[in-house]
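Every protein chain of the complex appears in place save one, which is left out.
== chain A ==
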Amino acid sequence: MLPQENGWVSCFSFLLLGTYSMAAARNANTLLELSPREYFSSLQPGRASLVYFSRDDSPGVRLFLEQLENSVGALQDYGISVVKVNCLKEDVSRYCGKENALMKAYLFRDNILLREFPTDALFDVNAIVANTLFALLFNEVKYITTLVELQNLENSLKGRSNVVFAYVPAVGTPEHRAVMEAAFVYGTAHQFVLTTEAALAKDFGHEDFDALSAQLFFCHCQRVPDLTQPCRRTPMVQSLTTLNIHTYLKLMAAPIVTEVAEDPEKVSTIHLQLGLPLVFILSQQETYESDKRTAEFVAWQLLGKAGVALLSRDSIDLNVLLRSNIALKTAEEGAPIKYLVLEDTDEIVALVEDKIKGEQIPEDEDESDNNDQDIQDDQVMEAVYRDRKRELPLELIRTLTEETFNAALTETAHMVVLFYASWEAVSLAMLQLYVEVAVALKGTQGISLAKVNCWDWPDVCMKQNVTQFPITKMYEKGARSLTYTGMLGTAELLRFLRLSSISCPAKLTTIEEVDEYLTGEVHADSSSYHSTPVLGIFHPSMKEARETFVEAGNMLRGYVTTGLYAEDDALILAHKYAVPLPALLLARREDHRIDSIPLSKQSAPDVVQTIRSQLLETFPEITVENLPDYLSLEKPLLILFNDRGLNQSMRMEMLSVVNGKGREAFLACWMNLKNTPVGRGVLKAYFSTPPPLPLLAWVNRHSSGQVFSFPSDQPVTETNVLSWLEKLKAGLEIPSVHGRTGAFV
């Protein structure tokens, strides 16, 4: 009877299972109902099942069964079958229990009972799935209650595996389920840790911790090379849903920085696939290491928000500005890659975050663009504008008009006139300097200052050939006017005005006068304004050369004092200074030396050029005012930067370099940062971290735009400098800066 019956039953159960499978395919939420025997005989190896042994049909049971039925599909996805065993049919199982016993559900794997749940804990689908998976993933998800446990776990995993740490306020919540579902997938990749202890989560170091909301952190323990270092932690900012956690874990698992060497248009990473932007750090061989560090730094900042890739410019031909250092690719289809020049990592982070926010309010960006256009970026204009309310003390300066102009010129020996336009910024800046000059010249005989506003009197200005502003002219009674062509500075203009009132060249008639002239006793009052008087000496018969010199002297008037000696005994001077006539004598005040230069057959402009170049110093201190004179030599500069005056020994070493071999090829000079603070700006542009001062640098502005710095560990001595220069010449030194990243743009 029995075997027969058994046969029938198994046959029946087979049929039933078949039907069930088909039914499950049609409707996953159909709860399978079996008798105890049927159930136990249907258990398959490795397969887990959640079973409820039902004996009565109370309303509470019905409610639970509804929830159980609803979770059939969800658990099915994880290979867990859900079964209701009807104890009434055949009371054979001990699980059927007693009538008044606590309602429980059981989780079996194979035929081993893993866990029994009070049905209260399985209050809804989330709770059923969460608890079921929690029980099944007992090894994959560690439940802890103290921070020490967590730290121990982290320590044990350093260098091996990452930790996903989740806090849920209670088990059975949707967040709990999401974490468990994630753990089901990633449980073998990362160590999952779960706690419901609010105190632990709070200690974990989340400032604005909210005990009611679940949290998830990714602890990057795998990449910790040194056990003494903590694991970096990245909090997940999105809410804990299954999808969000999946995305988050994918991003965490991606390489922190992707290195690419192909067209960024073609690059695609997990970030782009997940709809996040990708930031390219444009790199090149020379700066690879620091670029990589920057990229990693940025990547950590942007982890979970955007991807970071290091793009090597050397390997591809990018058709973008050399200065661009960042590119931004958005997931948006067909959106162009933006190339930008950003100067620090905050800007990159801000860029990405603004990008995310900016997408919501694009109008704002336009507004700010417009506002940007309104902001004055002309330093002179803005400075003058900010000073507009100040009244200049103009009482020392006459204001000329069309009516008074011509008469005014005849009133004093020297009339200085500033032609300007009252609406023009540089003119107004000049007017301020002019007032300062007027104050300095107050009481000086034979020179008076005036101004003409060309906006009021265009005809006067046109007649004086003033077509641009500002122009300063000096009118000498009965002579042609002299236009000032120097720097627009108080000292410079003052010097010009003082010097130009001296007639040039001064005619000397005795050898004694010549000596006095060369020692600077002739123009004692204005000697402070000129350092090197230039004397032309001629034989009386050299009429032509003399006239040329007079013409040159006139051209240099206001800038260089010149003297002329053309007496019969000029040969005595020629012998004394060992130079054939005609010749120039330069009395260099700074080193009490008198240089003699023979004058060959030259035109006046040539003589001017000769004098000008002779007046340039061999080892000058470079200042804002004199740099252009020296740059006009178009030679590489060997600049010694110092924050004070040069000491004697250093000066001597440099002078030896200056006077040594190969000196023609460059200009040696020095810069006192106390006198020329902007030199610090220059250093800042040359070097990321300015080396200690004094600093010797080779600056080749004219050809390569490269800057080399003399090794700071060597003392600046002639031999060291010369051998360094040799190495430079041989191309053995690496420039501190050049090209895109360098000082010369």
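The definition used in the following text is that contacts are C-beta pairs under 8 Å (C-beta built on N, C-alpha and C of every residue); 3 or more make two chains touch, one makes a residue touch a chain; residues count from 1.
Here, contacts and distances are computed from a predicted model.
Between the listed names "Glutathione S-transferase", "Complex I assembly factor ACAD9, mitochondrial", "Guanine nucleotide-binding protein G(I)/G(S)/G(T) subunit beta-3-like" or "FAD-dependent oxidoreductase domain-containing protein 2", the UniProt record for the complex's undisplayed chain reads "FAD-dependent oxidoreductase domain-containing protein 2". Within the set A:410, A:485 or A:510, the residue that contacts the chain not displayed is A:485. Across A:293, A:507 or A:727, the residue that sits in touch with the chain not pictured is A:293. Contact with the chain that does not appear here is found for just one residue of A:198, A:426, A:511 or A:655, A:426. Of the listed positions A:188, A:315 or A:688, the one in contact with the omitted chain in the full complex is A:688. Listed here are the chain A residues that touch the chain not shown: 287, 290-291, 293-294, 297, 321, 323, 325, 341-345, 370, 373-374, 376-387, 401-402, 421, 423-426, 429-430, 432-433, 436, 455-459, 467-469, 485-492, 624-625, 627-629, 631-632, 673, 676-682, 684-686, 688-689, 699, 701-702, 705, 737, 740-745.
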